[in-house]
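Note that this complex is displayed minus one protein chain, with the remaining chains in position.
Up next, chain A:
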C-alpha cells in the first residue's frame, strides 16, 4: 500500500482502490497497518490466555450492554407479577423483579444473563491463568515490570467488576455477599461504621447500594479496564512478545508469524471459538439461578451461600478464622479513645484483609524482589522454563497452595457433605494446611524442579533411554541411549542458572547488614542448583555417542545410576 508521501504520484485504477486511497490519504491507515501488520508473534499455547481474557471482556461488553436495556437498578419495592409462579406476588425490589423479567419474560434474556455471568467467571479465570503463565516463565522481568503491575491492577479490577455485578440482581445470595462486605467494613476500627454508612447511604442495606454498584459496574470499572487494556497492549507492542528459547530464537529477535495475515485470522477465529464455547455453556448450563434464592431480605441466609470463585478465597479465610482461641481469647479488643470506646474486631479484620494484603503485596512487588535477589538488571526476552528457575517456581506454587487452601475453605460445607466427612474436621485440616501447605508445596516443588533439571541434563548429555536392551559379545547387557536432535538439545541446555552471590566487603572492608541479608536470601534461592550443560561437557559426551549402540560411556552412565 502507498504511504502518505506516495499519494501524489500513485493513482489507483479500480473503484475499490480509489475509495481506499481516498480514506488512506486522509487517515494514514496504511502506515498503521504496515507497522502492526508486520508485528511478529511467537506461537505457544500458553501465550493465548491473555487473548482469552480480552475476548471474554469483549463478550462481557456486548452481553452487558444488552442487559442494561432491560435491567432497572432501583431498590423501590414492588410485587412480582411476572411468569415465574413460585415468586408471584412476593414483595421484592424493582432490581430483582427486572432481573427475573430478563430471565423469564424477555426473549433470549436468560441466555444473555447466563453468557454474561459465565463470561465473567472465565474472564477472571483467564486473567489469573495468564498471570500465572507470565510469573512462571519469568516474563515479568526487565523491561516488562510495569506491564506486570498494569496486569495486577487489571486482575483487581476484574474482581471488582465481578463483585459489583454479582450484587446487582438483589437476590438473597448477593445480598448475603453484601452483608459480609458491610461486616468487614464495620470491623475497620474507628472509621468502619462511617465507611459503611457512606457506601450504603445509611444503615445496611438501605435503598442506595444497588444504584451505586450499577454505576460502578457499567461505567467506571469497565472504562478503567478498557484504558488499562489499551496501556497493556501498547506495552506488549512496545516490548515485543517474549518467546521460549530455541535455535534461532535469541534475546534480540522474535520468531513467529506476523499479525497480517496469519495472526489476524487466527486471533479473529479464536475470538469466535471463545464466543462459541461460552454460548454453548450458557445455553446448556444454568448459572446463578436467582429465582431459587428469592428476593434479598436481611433475615434468611441459605446453606451453600458462597461468592463467585474469585472472591471465594476471602470467604474461605473468614470461615477458617476461629471465633475464639481456647475459651478466653476472642480477638476482640476495646480501645479507649478520647471520644469513647472503639472495638477492634481482629477475628474479622485478620481473615478479611491479611491474606489479600500478603498475596497482592507480593504480587505487585515480585519483579523488584526477584531483581534484588538475582541482582540481574539485564533485559530478558527469552522465557524461562519453570523448572529452570526452581526457587521462583516453588514460591509460585507455594502461593497457589495458600490461595487454593483458602479457596477450598469457601466450600468447606460442600466438601463435608459430598465426601461424607465432618465439617469441623474439614475446618481443622484446612487451618493447618493454610500454614503448612505452602511450606510443603515449596519444598516438594523445588525438589521436583531440580529433579527435572537433572533429567534434562542427563538427556542432553547421554540421550533418551530407548528401553532397548542389547547384549554385547562378551555377555554384558546395556541399554541403548538415543541422542536427541540438536533442536531439542538446544532447548535443554540454553538457560541461565544464577549462582549464590556471596556478600563482598566494600572499600572499608565492611559488609553492610543489607548485603548480609542479601547473601542469605541468595543462598536460599540458589544454593541447590543443577548447572546447565557446558559446551565442553557436551563435546566430551558427544564424541562417544555417534554410534547408536553406545560403548563405554553408556556403561558408565548406567553404572553411575
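As a working rule, a contact is a pair of C-beta atoms (placed from the backbone, for glycine too) under 8 Å apart; a residue touches a chain by one contact, two chains touch by 3 or more; residues count from 1.
In this text, contacts and distances are computed from a predicted model.
One chain of the complex is hidden; its UniProt record names it "Cytochrome bc1 complex cytochrome c subunit", one of "Cytochrome bc1 complex cytochrome c subunit", "Aminotransferase", "2-oxoglutarate oxidoreductase, beta subunit" or "ABC transporter permease". Of A:68, A:253, A:292 or A:497, it is A:292 that touches the chain left out of the display. Contact with the omitted chain, checked across A:75, A:150 or A:173, is made by A:173.
Contact with the omitted chain, checked across A:122, A:150 or A:430, is made by A:122. Here one chain is not drawn; of A:58, A:264, A:414 or A:470, the residue touching it is A:414. Residues of chain A that touch the chain left out of view are 42-49, 52, 85-90, 103-104, 110, 114, 118, 121-122, 125-126, 129, 172-173, 255-257, 266, 269-270, 273-274, 277-278, 281, 283-289, 291-294, 297, 299-309, 312, 410-414, 416-417, 420-424.
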